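Heads up, one of the protein chains got dropped from this complex, but the rest are sitting where they should.
Moving on to chain A:
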């Protein structure tokens, strides 16, 4: 016996109508995006897009300068690149170390609301301010050099780590934690035995991802005098040394790619 033999089943079953509110929502979102793009066209000088093509002769000349990279000072570049990675390493590790307590304090399933809200706002502030801005501030405070870069990465990433880590904490399974609580463990012990093991793989993965990103960010810190390869990159661009600029950029790209690949492999192991 098939279903269609049933007298009670109608020939066609009407699809329930779309919810009006959802249709409206789609119009508002897409319409709003279109309006925002129009509104931003002139201020962003998007009309100059033609210059990319009208001055194509200049562009070709500019580009061809890069085709003959000058590796004469390669050891100096590599040395600066290693320094850049070292800055990123310290900035990342400091932000993880200090970010963990902030992450826990900004997780609504662990801390009370009157702690969560202020801590989250503080972390928002760290995140909202770009690392380059922090770098300028720290150059003033602690002087030119790599330490200012480390501090800039540290403070900006503190906000990011706290947010990413606390999102992982808020998504945990509460039952194992309750199981630990039921043994008479303290709150800190609940966190260490119940929460950390659950979030560890995600935390490791986020940390490695932040390290990748920080290596990339650290390559521009030198522009404001906060150490690393950015400084010589900026100088060679401003001096129209195309060959040197190309060599530095190649070293940056290779390093960033290698760091990304390594960290991706490590992340796979963590999960």
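In the analysis below, contacts are C-beta pairs under 8 Å (C-beta built on N, C-alpha and C of every residue); 3 or more make two chains touch, one makes a residue touch a chain; residues count from 1.
Note that in this section contacts and distances are computed from a predicted model.
Undergrad: From the list "Amino acid ABC transporter", "Sarcosine oxidase subunit alpha", "Phosphonate transport system ATP-binding protein" or "Carbon-monoxide dehydrogenase medium subunit", give the UniProt name belonging to the chain omitted from this structure.
TA: "Phosphonate transport system ATP-binding protein"
Undergrad: So one chain is hidden, and I want to know which residue out of A:146, A:194 or A:228 touches that hidden chain in the complete assembly.
TA: A:194
Undergrad: Specify the residue from the set A:164, A:180 or A:256 that touches the hidden chain.
TA: In the full complex, the listed residue that touches the missing chain is A:180.
Undergrad: Touching residues of chain A against the unshown chain: what are they?
TA: 175-176, 178-186, 188-189, 192-194, 197-198, 200-201
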